[in-house]
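Heads up, one of the protein chains got dropped from this complex, but the rest are sitting where they should.
Coming up: chain A.
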Amino acid sequence: MTRIDNPAGASHAVHVRGLVKHYGETKALDGVDLDVREGTVMGVLGPNGAGKTTLVRILSTLITPDAGRATVAGYDVVRQPRQLRRVIGLTGQYASVDEKLPGWENLYMIGRLLDLSRKDARARADELLERFSLTEAAKRPASTYSGGMRRRLDLAASLIGRPAVLYLDEPTTGLDPRTRNEVWDEVQRMVGDGVTVLLTTQYMEEAEQLADELTVVDRGKVIATGGIEELKARVGGRTLRVRPVDPLQLRPLADVLDELGITGLATTTVDTESGTLLVPILSDEQLTAVVGAVTARGITISAITTELPSLDEVFLSLTGHRASAPQDAEPADTREEVAV
């Protein structure tokens, strides 16, 4: 057998065509195409049960597809699993570390399993613990770690073999916002090192933070793919919420913004109950323009926030129906404070 070269997708670290995986009647994947360019982050966005994890499991050789073809770093997932395993790193939905082992032992073990010498495995374990700020917890069993520490250990473990392609399967699901930000920072550092990342997520905000390109999946099918900005524009951008200190200023404020002529998908609305003004915006330039106009008119405001469309809204907009699988209790938290 030879390496399967793929001239058209030569610069694609991950190349997927017509991937199908059925579990009985359930079509976990129903003909998925996906290309991830080298050194970029591809976000795969979809609700629970969309097929994201099935895709990652096929691409990490844990399960085999029923039909279709997939190559990672040029290696075929079905025909060259052993080569493929040498170039990938996997971070699962739940932290895939041995909870009974101390952090250091987890990393050392994986180093040895990846054929590092004892000395190199030791050095790599030390180095990665340091990098992920886990040195002090090195000797404690991972079961005593906080959720965020566990994810960081998991990320460290997936980096030991210096993978060319890294899969992050819902890396922040179930984490509190602060911990989630920590994980994001780490992921951004890894991307800075030139790793190609395939990231699955349920959160629009996470995709926006980390991904260069986005593939939206639903019921085993790709329903949209493209750059983040492009998709966001299709979905309708963000909503800006402005609250003047004096509620009587709401109306004048609305007039000011009307003059700016900013039109997202919806029109500017006044929410008298909360005393805020909702302005649909499509770009950071528009956000800046609003802030400028508010300042120019000397209106004092007490809060200004932007809201991303929730996953539900993305789905509604792209598919015309609500996300198919029942959503977990955690709604997509899409608020971000904007420094004024």
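FYI, a contact is a pair of C-beta atoms (placed from the backbone, for glycine too) under 8 Å apart; a residue touches a chain by one contact, two chains touch by 3 or more; residues count from 1.
In this text, contacts and distances are computed from a predicted model.
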Legend entry - Name of the absent chain as recorded in UniProt (options "Cytochrome c oxidase subunit 2", "Cell division ATP-binding protein FtsE", "Spore gernimation protein KA" or "Transport permease protein"): "Transport permease protein"
Inset, instruction - With the full complex in mind, choose from A:100, A:189, A:251 or A:297 the residue touching the hidden chain. - result: A:100
Legend entry - Selected from A:83, A:283 or A:317 as touching the chain missing from the view: A:83
Legend entry - Missing-chain contacts mapped onto chain A: 1-3, 10-11, 13, 38-39, 57, 60-63, 73-75, 80, 82-83, 85-88, 90, 92-102, 105, 109-110, 112-115, 141, 157, 161-162, 164-165, 194, 196
